[in-house]
Every structure is written in structure tokens, then in C-alpha cells.
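Complex shown without one protein chain; remaining protein chains in place.
== subunit A ==
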Amino acid sequence: MSKANLLDRRQVVSTLLADRKDVVAIGGLGASTNDITAAGDHPRNFYLWGGMGGAAMIGLGLALAQPKLPVLVITGDGEMLMGMGSLATIGLQKPPNLSIVVLDNECYGETGGQISHTSAAADLVGVARACGIADACAISTMAEVESFAVCVHDVVGGPRFANVKIDSAELARILPSRDGTYIVNRLRGDLGFLPI
């Protein structure tokens, strides 16, 4: 399944989060959540095990609530395709502290590797840009990943969007907690919010 010159998803995500400081990272349903876990569990990680199509909108709600906090959504092409309308919603709100990275392996890796729309037709960078996210780019080198990782900390220049073509090879599953209430309350606690 591997093609030449495609980036390694774990290396992409660990680079994005290597110097994360106060970044909140939201992982979309699927392997993206495992990639974030592989980079290291953290109280500011928000892992999704469901709610397909919702990752970018969770990012928007969080980014609007915490405008000084860098919010980074890391999701897959299938998850982003399901929530494509949310790019229009984000393009309208223009949260300056929100960044979205799509790990695009052009297939539904969790369900048997069926091809996704990005394999031959859909251009998510074009969609994001056409929805009003001016800072939208395709990434194909680790140098570009490194420079995007720096931009994530800029909370006045967003929203920004990057589509990263990655190798579709299946990797060992590194699973985070499946307890959503724990994940949310841990993150809220780290932001200084008390339980109700």
C-alpha cells in the first residue's frame, strides 16, 4: 500500500506536537487519535472515538471560548469529508487561533482501506480556501510540517488549514482512554475550570 515520497503520519503528528506548550490538540475519530496518543498522552489532548465529522467543530467551539489558546485539530480525510460543511462555518467565524491538519491517506484506513474522495477528486485545500480559510495549503515535506507547527502557536493569524498527504500503511494501534467524560474533565481542569 505504501507509495514513495509520502510522509509518515506518526512523524508528522509528533513534529506538530513536539514543542506544543499550551496547545490543545483534538484528534478526529480514527487513526489520528492514535497518532496523537503515540506522540504522548497529555491533559490537553481531546481524543474522539465517535462523533465522526465533528472534530473541526469541537475545535471551533473551543477556539471561540479560549481565544488566546492555540487550538489544533488533527483529523483524517474521511472524517473531514463528513464534516466538510464545518469548513464553511469556520470560514465565516474566522477564529484566529484555530488550525486544522488533515492527515490524508486517501482511504478509510479503519474499515479496510476503501478509497476516499480525496484519492481522485476532492481537493480539501481548495474546499477550505473556497470556504474563506485563506491560509490553506498542501504539505508534502517534513520541513513544511515543521514550519506549520510553529504557525500553530500564532493565535492572531488563523484560521489555517493544511492537508498532508501521508502513507496509508497501517501502524500499530496506540490507544488513548475511551472515557470521554474523563478526557473532557481532565482538559477543563488543566484550563482551570472546576467541576460543576
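To be clear about the criterion, contacts are C-beta pairs under 8 Å (C-beta built on N, C-alpha and C of every residue); 3 or more make two chains touch, one makes a residue touch a chain; residues count from 1.
As a convention for this text, contacts and distances are computed from a predicted model.
**Student:** Quick one: the chain not pictured, UniProt calls it what, "Phosphonopyruvate decarboxylase", "Transport permease protein", "Polyamine transporter" or "3-oxoacyl-[acyl-carrier-protein] synthase 1"?
**Tutor:** Listed in its UniProt record, the absent chain's protein name reads "Phosphonopyruvate decarboxylase".
**Student:** From the list A:Phe46, A:Phe148 or A:Phe161, pick the residue that touches the absent chain.
**Tutor:** A:Phe46
**Student:** Contact with the hidden chain only, please: which subunit A residues?
**Tutor:** So the residues of subunit A touching the missing chain come out as 26, 46, 50-55, 57-66, 69, 83, 85-86, 88-89, 92-93, 180-181, 183-184, 187-188, 191, 193, 196.
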